[in-house]
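Left out: one protein chain. Kept in place: all the others.
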Amino acid sequence: MLRTILIILAVCVTAPHTSAAQDLQSLLQSHQRLVAKPSAKTVGVVLDDLASSGLSGTADFLEKWRNKDLWVRKEDGRFFYTAMAEAQLTLLDIDTGQVVGTTSKKHLKQIRPNGGVRKAIASALVQFQLNDPDITRRKAAVDAIARAMTADQLAPLEAAIDNEADADLKAQKMRLAVMLRASFAPTTEARLAAITALSDDISVDTRAVLNQILTTKRHAAVSIPSDLNVATQLMVGKDISSLDAYAMLVDANLAQPRVKASDIVSVLSANIENGRVAGTPVRLLDTIEAREKAYDSLAAAGAAPTRITDAAAQRLIETHVFFDSYSESDIRVTAAAKLALDGIETRVAISHAADLTLDALSLASIYFLAAIGLAVTFGVMGVINMAHGEFIMMGAYTGYVVQLFVPNYTLSIIVALPLAFAVTFAAGVALERLVIRWLYHRPLETLLATFGISIALQQLAKNIFGTQARPLTSPAWLDGAWVINDVIAISYIRIAIFVLAIIFLSLIVWILRKTRLGLEMRAVTQNPGMAASMGINPDRINMLTFGLGSGIAGIAGVAIGLYAKVTSEMGADYIVQSFMTVVVGGVGNVWGTLAGATMIGFLQKGIEWFNPSNTLAAQTYMILFIILFIQFRPKGIVALRGRAAGD
Amino acid sequence: MNTLLELSGVSVSFDGFKAINNLSFQIGEPELRAIIGPNGAGKTTFMDIITGKTKPDEGHVLWGDKATSLLGRSESQIARDGIGRKFQKPTVFEAQTIRENLAMALKGDRGPLDVLFHRKTPAGTSRIETVADEVGLTKDLARPAGELSHGKKQWLEIGMLLAQDPRLLLVDEPAAGMTPAERAHTTDLLRRMALNRAVIVVEHDMEFVRRLDCKVTVLHEGAVLAEGSLDHVTANQDVIDVYLGR
Partner (left out) sequence: MMKPGFLSQNQSVLWFLATLGMFTLGVTALAEATGTGALSTSFVKTLGKTLCLCLIAIAMDVVWGYCGILSLGHFAFFGIGGYAIGMWLMYARTESIVSESLSAAVIPPTDQEIVEAIGTQIFGVVGSSDFPVIWAFADSLGLQLLMVILVPGLMALVFGWLAFRSRVTGVYLSILTQAMTLALSLYLFQNDSGLRGNNGLSGLQNIPGFDATPQSMISIAFFWASALALGLGYLLFAFVTSGKMGSVVRGIRDDEARVRFLGYHVESYKLFIFTLTAIIAGIAGALYYPQAGIINPAEIAPIASIYLAVWVAIGGRGRLYGAVIGAAFVSLLSSWFTGGGAPDISLGVYTIHWTDWWLVLLGLSFVAVTLFAPKGIGGLFDLLIRKEGSR
């Protein structure tokens, strides 16, 4: 359907210019000499005729012509494309592309248009490609222009906008035209208008166009010349070091190069006579002052170039000006571009902040997922489980093993989530029954015993799965990212983790507040004796609570495994942060864990923002901050006060 | 009889619950005072405030001859000022011997370096033996405190307070879990201690309070409900209402 419309449109466009020529060859033959020996002056005639012919092979022909792939047969002056076949050339008909025959090179002549002609052809070619019936070619042409913008593309591009059928491509063409106008429009007014039009677009290519307009060159001179469009005058010592300033003076032939320390050494070593240089014994030349003194004596005797002293260099720097000037000479254009760019930079900064916020949110979700299980075991039960990280790891490996058997990624994740819960729930219950229940009210001992478990589980995972990272592949529909603009983008997997975190938050709150299990859990933790007398079995409740917390760790493991690699040490990477999250947030409170995760996530991203290259430093400072934070709010953000908080 | 400790207009609340509500109280030196009150009357919080464990939201706590404020002083400073506290549950250092327990409590320098280079003195040893004799633990001096019976642990704790030689003694339910004979002994001990210092006894057991034979303060909902001799306060209609329910 679309194709039909395009054909009709193409016909409409070309209809008024229908030429007598039926094919390319005959049309070219009518300008045989101009095609075979093209010159910049005459090529226009051929190009105009080709343009009005509407023949489908025109674009292809222009490309071959420009690329010197067009040959002429000496005997009849007909044009061919060729293909190499051993020593012979295979001739291809320029209209049909069919093999016409083979012949020796000596019967043919390659057509080699000069630079001017090639430029004219290229410009015409742009026009053809931009109007090509095939949308992929039009797109390619637009992309090609976007990659390398030149002044001569402007006219053909503008001409190709009105007839564009595809709405998206049309918008793209118009946008590109604005960019071209900003740089290359003939009048200042047109450029200013284009620049203003660009000022609310934060994309990278717009910024590139504006930066291109604002390209500067650095100069050193006696005074600022009036014919340059000066961007900024540079303060020596602030904008530019005096070392660089002096180097610029040397480059501009305004000063003599300074003698370097290494030059002094080589001059001195070349002038040793009887163990002395200029009368000074060599062994005394172990200070800079002594060396300079000896060198100056040599220079005074004419044996070396005179050394420019620091003071002299400083004087030279002070008597010159250093400045950046725009390559663009029109001051109105540069001013407008600068204004537009500043505006864009502000918006980019805002977008960056938004992007960072999203990043922080997803990091917070990961911390939350890692810590929420702990919030149950540590926060509600008061049991400290250092093997919690290993439960996360177990969940992730469960996901990995499931993927070994279930090749469909979507299905495998659906299977892995409950299975990971089941596996770590069982592991948690086993740990509670075998170890932890003997150690209630001995928190430090619990901490130690679970350390032992953690060490053993980590090594066990290493023995089974090896030390290299194992992949946990997310389904294809989670690949890619939600792109809001050139700056703000967030991968779907992070959104999924965020959603998972919210689901878990609601689930835990629901279990603790609304279910019988949650009620009994709170009863047992607050007063086990009373709870037992009311018919609640504290053993069973402790077991289930611990299993629940561990099971959540397992699910968190699958989620974290999707986002990071699965290794035997992944749990250890999260355990300290997880405890920090629970402690910072306030123990015994799910909302506190949420607050803690949010704070830590935002804090870490915030610190990374100041020093983006260094995640290690960000983590270091974050931990230091948390240590300080706990000084001032020892009971966390969401603190329980009074006697209920215990002593 | 000088005023040793004075609380005026003290209030403290936990999450909106007023545990102590505009409480005023004073005790002289020497004096024996019993504090009674139903559960949740704020007896424990009252002691927490005096010993610096809980900071009141408002009010003054003044101490000693110069009426210095105790607010803002740490628990250990207040203890060094001369306020000793005996907890409801006997808390002695079970892993250490009676002698070590008493030695730790013995009045003296409390700085880490003083303690590190502390030497045993004959005076100290004899003081420990005197205290042990007073609480009836002379024979047990070398035993670990953990091996003592519940009642003896209570006495050891009282002995530690004696060794501390405080000017004011706060005693929380000393008779809990004691045999009648032990109770009688404890009453004697408290009365003897009150001869030259202030002693505040918090107790549920009316019989025990009666035997102390001293001024009684009744706390209710964080404030003083009545004060006077036991017979006087038990005749008070408010007190009867509180204890028997309306």
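First chain written, first letter: the chains are A and B, and each begins at residue 1.
We adopt the following convention: contacts are C-beta pairs under 8 Å (C-beta built on N, C-alpha and C of every residue); 3 or more make two chains touch, one makes a residue touch a chain.
Computed from a prediction, not measured in an experiment: that's the story for all the values here.
Chemist: Of the residues listed, A:L460, A:I502 or A:M530, which one is in contact with the missing chain?
Modeler: A:L460
Chemist: Return the single residue from A:A220, A:V583 or A:I637 that touches the missing chain.
Modeler: A:V583
Chemist: Sort through A:A51, A:V100 or A:V282 and give me the one touching the missing partner chain.
Modeler: Looking across A:A51, A:V100 or A:V282, the contact with the absent chain belongs to A:V282.
Chemist: With the missing chain put back, one of B:G72, B:G111 or B:P180 would touch it. Which one?
Modeler: Hidden-chain contact among the options goes to B:G111.
Chemist: Touching the missing chain, which residues of chain A?
Modeler: So the residues of chain A touching the missing chain come out as 265, 268-269, 272, 282-283, 285-288, 291, 384, 435, 438-439, 443-445, 447-449, 451-460, 462-463, 572, 576, 579-580, 583, 614, 616-617, 619-620, 623-624, 626-628, 630-632, 634, 647.
Chemist: Spell out the interface residues on chain B facing the chain that's missing from view.
Modeler: Here the touching residues of chain B are 51, 53, 74-77, 79-80, 84-85, 87, 91-96, 100, 103-105, 110-112, 115-119, 160, 164.
Note that only the chains that are shown with their structure count from here on.
Chemist: Centre to centre, by mean C-alpha position, how many angstrom separate chain A and chain B?
Modeler: Inter-chain centre distance comes to 69 Å.
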